[in-house]
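The complex appears here without one of its protein chains, the remainder shown in place.
So that you can tell them apart, the chains are marked A, B and C in the order they are listed, and the count of residues begins at 1 in each.
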Amino acid sequence: MKDGTSATILVARNLRKYFPIRGGLLSSHLGDVRAVDGVSFDIREGETVGLVGESGCGKTTVGRLLLRLIEPTSGHSFYRPPPETEARLNTLYDTLRPFTGGGDGGTEPPLTDEARRALEEIDAIADQYSLYRRSQRKMRPLRGKLQIVFQDPFSSLSPRQLIRDILTEPLAIHHVGSRSERYRRAEELVKDVGLNPDHLWRFPHEFSGGQRQRIGVARALALAPEFIVLDEPTSALDVSVQAQVLNLLRVLQAERGLAYLFISHHLSVVRAMSNRVLVMYLGKVVEEARTDELFTRPLHPYTQALLSAIPIPDPELKRERILLKGDVPSPAAPPSGCRFHTRCPAVMPVCSKVDPPYLQVRPDHFVACHLYPEGIPPKGATIPAGDGQIASAGMAGAEAPLVASH
Amino acid sequence: MESTGTTPAEESTTTKGRGRRPNPHVAQFLRTFYYLRRNGLAMFGLAVILILVGIALYALTLPIPTQSLAFYCGTNNQPSCVPGTQICTYPQGVVAPGPNCYQTPVSGGGVSSYPSIIAPTFDLAHFSGGPLPLGSLTVDPSHNAFFNLYDGLLRGSDWSLIISISIVLSGAAIGAIVGAVAGTFGGLIDEVLMRLVDIFLSIPAILFVIVIIAVLQVLPGFTSFDARIGLLVIGFVLVWWPFYARIVRGQVLVVREQKYVEAARACGAGKGRIIMRHILPNSVYPVFIQVSLDVGTIPLFVGTLVFLGFAVIPTTIGSGIFPEWGSITATSVIPLISLLTTCQFGQCIVPWWQFFFPGFALFMFAISVNFLSDGLRDALDPRLRR
Amino acid sequence: MQMWVYIVRRALLLIPIIIGVMTITFILITALPTGIRCVSYFPIPRSGDIGPTGPCPGNPSQSNCPNPWWTHCVSVLGLNTPVPVQWATYMEHSLTFNWGTVNLNSYLSQHSQYSFMAGEPVTTALAQVLPYTLELATISLLLILVVSIPLGNLSAANRNRPIDQASRVMSFSGYALAPFLLGSLLLMAFVILIGASNGWHSLTCPASPTYLEFYKSWPAQQCFPGGNYPSWISNGVATTPTGFPTVDAAYHGQWVIAADTLIRLILPAFVIAYGSIAGLLRYVRNSMLEVMNLDFVRTARAKGVPESVVINRHAGRNSLNVTITVLGLTFATFISGFPVTEDVFGLTGVGRLLALSIDIPFDYGVIFGSVLLFTYLVVAANIIVDVLYAYLDPRVRLG
Partner (left out) sequence: MAAAAPTPTTISPETPSLAALLPETLAKPLSEGTAAQPEAAGPKKQPVVLDVRDLKTYFYTYDGVVKALDGVSFKIRRGETVGMVGETGCGKSVTAFSVTRLIADPPGRIVGGAVLYRGANVLRGLEHEAKFKPMKGSNRVKVRRSFRRIKASQERMVAVRGGGIGMIFQEPTSAMNPIFSVSNQLSETLLLHRGDEIMDTLLQATPNAPERRAAFEELADAVRSGQPTDNVRAAAKKVGDVLHCPSMATQSFYTAREAIAAGRDPLPLLERAVRRLRLSRLARSYLLQQRRLIALQKELNASYMQEMRDGTFDHSQRRSIRRRRVATRYRGGWLSIRGIRGRARKPLNEETFWRSVTLLEGIAIANPVQVARSYPHELSGGMIQRVMIAMALSANPDILLADEPTTALDVTIQAQILELMRDLKERVGTATLFITHDLAVIAEVAERVCVMYAGHVVETAAVRDLFRQPLHPYSQGLLASIPRVDQPEKQLSSIKGSVPNLITPPPGCRFHPRCAYAMPICREQRPPTTVEGTDHTVACFLYKGPVAVE
């Protein structure tokens, strides 16, 4: 949807977050855990972006970065840049791409003047629009607009606060209305998420998981946000309750034109919820596409493996699946080149050396994999060379479910 | 849209008794107390403490005893005392017929300058009242102030409570602030503060207090009794805050990572608000328990100091100020020990009641506080509740 | 992280602590008036005048000449220099074990076994009495471990049953009984019940001066076999390899005396240990209960491991780490029991020295010295505990 009409809320570019590892004799800086390593994407009004990946791939960190709950190591996310600025940014980052490929210093060529100029211009724009350049007090109004719903409904509500206080606190922070008005607002909120005003006078521990999650949503809604990060909102809930919360989120989005970043490791839920999906592996986005596109035609071997690994609730359906070898490597010492090459079923010699570029290989379909060396092909062309090698895997992974569901 | 509608099922799961509860916080407290009530020891402790507090309040209403109470010696059929000195001369080891006679050992100075008491048979009537009843006690070597143990216990109670509570509370206040600051800001501040805490904690508490008092008391202005009580309090507070600081910080480090704190940050709450509204309320309970424990411990430590020879007890009874229990106990133990070490076995009667009653009061106070705070810990610990 | 790295790190962390402790003592000392500082640092001159001025050498009638003792003191302690320099001097002194001298107050001098210490450097005095304290400490530590760990495991193993209740009450009473109270209670009990009745009173019986010269401890003539002294004591100085009385007696083949000394240490060791036992007992029990709720204990049971093995091998080893840590944390409290206990039982030791030096006039040299010594004991104990912990727990050992 790069040419989508809806305005962009956030433009995240080359986000990096390294957590230092300290240790040794004088607790010196040994290295970094590269939780997020060069992630770029946009959030548009009223759309849901899915973010999937295994645990430890940096999904949650991305979410917290977007809200500036933690400061990034580098990179920007621009809040509502005007269209022309956005376009400009895109071109600038395109010129920078060859230089900011790997993120791990080694592979990048030295900067050209042009690139340097691009950097300066980006810097200038960042001063104006980037979240991370704002002072805390200038950040505050945005806090209301960008909100978050947490995974664990039990630790996300203060055990010693009444629901009423939990819900009115954001309003109090932003000095919205008088006390009585806030209480009235709280009652509306509770009604909106399908609880009743009586619940305001309870403590969190008196609620079931699903209800707590509703309260969490209500708190996020308190300041009429335009964008909510949903950090695994249903993974702590039961299936039968999960659907309630998901539907609630859908309804709210429809009513208020919210934008969601839907973080989850549960691909089927992501498919049910989101318009676009990003697949993350070890702190990098390996594939991005429209939901149906991604789930019907996964290009990246990891995506294919992930899809094929999902158990399907249907005993008749017998698929042969791509089994990945071993575990996710530690983000503290990510493999050289393509980070997936240690587990990749279609690994090539080049993979262990060069970090694959992040290219648009089909309309609105971005992949970082050496199997797809060229960028977007002419219209109507077949999938670029290299796909053949894993066609079978691709079929096995992606097509089988379709067959089953026909 | 059935999914967003409260259903009877949800109601039945969550509502315990329909309708608005008057005040949920009260309900919360009642819940805690409900859990506490099951704990027999804790309730026992609570009862004892309430009684002691009652005694203390009652003692405040008592009239200030006059000096005359202290001056008494000898009743009929007893050898007369040398007037004005209140010393009855007895051959050592002879049991006195009457209740009220004192006898000082021959050797002067040192421990033995305290009177060792030759006791008549134990008798409650003497104990409770009388001009100079059995178990009377002097608090300084020059014998110009005796007081009734019963009175002492009665009037000492409020001092015990006042001293320990003031020490503990001020210590806890400092500790909480330091701990919260260290835990919340982290980084260098945390590092420095915690090193400081480590330093303080590595010096054994009692010894630290001893040193502080030993130094401070030579300074001008720490001579009067009130000043010395102040000295005591200062010394203890200086030593006590690190314990609380460590606890609070540990707790804060846990709470700080909780999602609701992050949610508050996401709503744009400032550091101050987060500390006051979220972190402290959720990390205060362990401190609360520790405080209640220490209230019971402090009098013991005061007693120890007195035992080691710090005169933090009043020498002028007339002022109406009585030593607190720790001091009374210690003061009564000292001559006892000298007695044990000097007199021949089987020949001296040990005035056990002298330190038994204050010691017992001390013990009861401390142990019931322990019971109570342990009960509180269980009642407030969610894991034990569920 | 390698184990040695871990240990070295802990050791390095001790440096700021030691410096900090010294700084605190420095601050306190500088609060003292100069006279008192000098007295605590230098032997009182023959002339006995310790003021800034004294009688002039020329004519004794005048007494406004500068006192050489005073000026010497001021110059050595650098009292006329700026505070940082004073600090540096103090640090240098205390690091070179130049901790001042003992000058006996009336109280100390009464106790014959201390009279020889007059005018000696504090460090030598402390060195002389330290072995006694260490011996006591060792015994009471053993007592603590031997009692609290098994008892804690036991009461955790059958929770809320009579034995558990009993041990809980015991631990509470341990919190509520100050050493001086417990000590004198026991003393009295033994004097009245045992000592008075039969000759069995070597636990508590009073001192005899000559004997004290060797033991600096509290046995009495009638406790002593035959009332005469070992041949290897000559005028109060024993020809001994170590300072430890029991060890020495054993070394000289005097088993009776060794046993006698040990017997004397039972009561005080118990009194010192009691508080710590109480504290540790509770921790052992709780940590044991927590560990027994953990998944891996369930796994062990599911494997078919017998209950006794589950408790002793799987749960016990894990809760041991907690126990050790707590022991390290409460070591300071443990130490602070010594002055009182040694005073009550009249045992020689650093604690007794401290207790005796708290009497008007205070002997500040001894006070500061012994407190520093105790603090260093605590610090040393902590690093030992850290090493033990690392040894016991692979998660620490292998980082």
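Everything below uses one rule, namely that contacts are C-beta pairs under 8 Å (C-beta built on N, C-alpha and C of every residue); 3 or more make two chains touch, one makes a residue touch a chain.
Fair warning: this is a prediction, and the values are worked out from it, not measured in the lab.
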item: Contact residue for the chain not shown (choose from A:I21, A:I70, A:V176 or A:I312); value: A:I312
item: Options A:N14, A:T73, A:S130 or A:Q211, residue touching the unrepresented chain; value: A:Q211
item: Chain C residues touching the omitted chain (full complex); value: 158, 160-161, 293-296, 298-307, 314, 317-318, 321, 392-395, 398
item: Touch list for chain A against the chain that is not drawn; value: 54-55, 208-211, 238-244, 246-247, 265-269, 271-272, 291-292, 295, 305-317, 321, 323-329, 335, 342-343, 401-402, 404-405
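Please note the rule applied: only the chains that are shown with their structure count from here on.
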item: Chain-chain pair with the highest tally of contacting C-beta pairs; value: B-C
item: Centroid comparison with chain A (C-alpha atoms), farthest chain; value: C
item: Approximate Å spacing (C-alpha centroids) for the pair chain A, chain B; value: 57
item: Inter-chain centre distance, chain A versus chain C - centres from mean C-alpha coordinates, in Å; value: 60
item: Intercentroid distance (Cα basis), chain C paired with chain B, Å; value: 25
item: Numbers and ranges of chain A residues touching at least 2 other chains; value: none
item: Residues within chain C bordering two or more other chains; value: none
item: Contact footprint of chain B on chain A as seen in their complex; value: 64, 67, 69, 139-140, 143-144, 146-148, 150-152, 155-160, 162, 166, 169-170, 173-174, 193-196, 198-199, 201-203, 205-208, 211, 216, 219, 222-223, 243-244, 247-248, 251
item: Interface residues, chain B side, partner chain C - complex; value: 41, 109-110, 195-196, 198-208, 210-212, 214-216, 218-219, 293, 296-297, 300-301, 303-304, 307-310, 326, 329-330, 333, 336-337, 340-342, 345-346, 350, 352, 355, 359, 362-367, 370-371, 374
item: Parts of chain B lying in touch with chain A, wherever the complex brings them together; value: 1, 3-6, 10, 13-16, 20-21, 24, 28, 258-260, 262-269, 273, 277-278, 281-282, 382
